[in-house]
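Note sheet for the following structure.
Up next is chain A:
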Amino acid sequence: MGAPVPTEAWVALSAALFAIGAIGVLTRRSAILVFLSVELMLNAANLALVAFARQWAAAGTQVAMSGQTVVFIVLAIAAAEVAVGLGILVTIFRDRVSTDVDTLSEVRL
Partner candidate 1 sequence: MITPPDGMALLPLAPLLTLLITASAALLIGVTTGDARNGGALAVLGLLVAALFAGLRLMDAAGGVPVTSFGLQWQVDAPSAGLALTVLIGAFLAVLIGWDALARTGMDRPEYYPLLLLATAGAIVMIHAADFVVLLLGLEILSLAVYALSAWRDGDRQSEEAGLKYFLLGAFASAVLIYGVALVYGATGAFAYTAVAAALGEGPTAPLALLGGVLVLAGLGFKVSFAPFHQWAPDVYTGAPTPVTAFMSVVVKAAAFGALVRVFALAWPQALPELDTILAALVALTLLVGNFGALLQSGVKRMLAYSAVAHAGYLGLAVLAAGQGMLGQQTVAWYLLAYTVMNAGAFAVLSQVMGDDPRGDRIEAWEGLGTRRPGLAIAMTLFLFSLAGLPPLAGFFGKALAVQAALQAGWTALAVLALITAVVAVVYYLRVVWAMWLAKGGEGTPLRSAPANWAIGLAAAGTVALGLFPSVWYGLLEGVRVVIRAGL
Partner candidate 2 sequence: MTAAAVLIPLIAAIVAWRLPRRGAGVVALVGTLATFLVATFLAGAPAIQIAWLPALGIGIGLDPAGASSVLILAAALTMIPTVITAGRHVGDRDAPTFLALLLVMQASLNGLFLASDLVLTYVFWEATLIPSLLMLGLFGGERRRGAVTKYLVYAVSGSFLMLASILALRPLSGAESYAFADLLPAARALDPVTQAWLFAGFVAAFAVKLPLFPLHSWLIDFHRQNHPSGVADVAGTLYKVGGFGFFAWAIPLLPLGAQAFQPWLLTLAAVTAVWGGLAATQQKDLKSLMAYMSLSHMGIVGVGVFSLTAAGMTGAMILLAAQMLSTGGLFLLTGMLHRRRGTFELDAFGGLAKSAPALAAVTLLVLFAAIGVPGLSNFPGEFMSLMGGFAASPWLISAAVAGSVVAAGVYGVNTYQRLYQGRAREGTRDLSPLDVLVMAPIVAGILWLGLAPAPQIARIDAATVVALELEVETTSETTGEIPPGGAQSVSAGEDAIPTPDLALGGEP
């Protein structure tokens, strides 16, 4: 199996995922894809949590497992967000037949 990959490497990977997710938020115009990008960011966070959980193994089960537990909770958060997000998406789509976020600039006027 070779030497274990250091935590820093995993976190760097998660940072890359996080950044790509953020880029998606900035560049995607369809609301649902923006939302997908946010999911990417949440997963980046999860990856970091899991990597850190392994790192904290030396500090005992309590500390180490809390990281994994929180991943579980974040998953639930993501799920709840999806529910509400898709709800909003659907309502707005019914009014506009579009989920292009660039059309959401009426309020300013």
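Candidates were picked such that all candidates are chains of the complex that A comes from, given by their letters.
Heads up, the rule we're going with is that contacts are C-beta pairs under 8 Å (C-beta built on N, C-alpha and C of every residue); 3 or more make two chains touch, one makes a residue touch a chain; residues count from 1.
A quick note: this is a predicted structure, and the numbers were derived from the prediction, not measured.
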Report summary line: Only one candidate among 1 or 2 touches chain A in this complex, and it is number 1
**Report entry** Residues on chain A engaged by candidate 1 in the complex (per definition of touch)
**Finding:** 7, 11, 14, 18, 21-22, 25, 31, 34-35, 38, 41-42, 44-46, 48-49, 51-52, 55-56, 59, 62-63, 66-67, 70, 73-74, 77, 80-81, 84-85, 87-89, 91-92, 95-96, 101, 104, 106-108
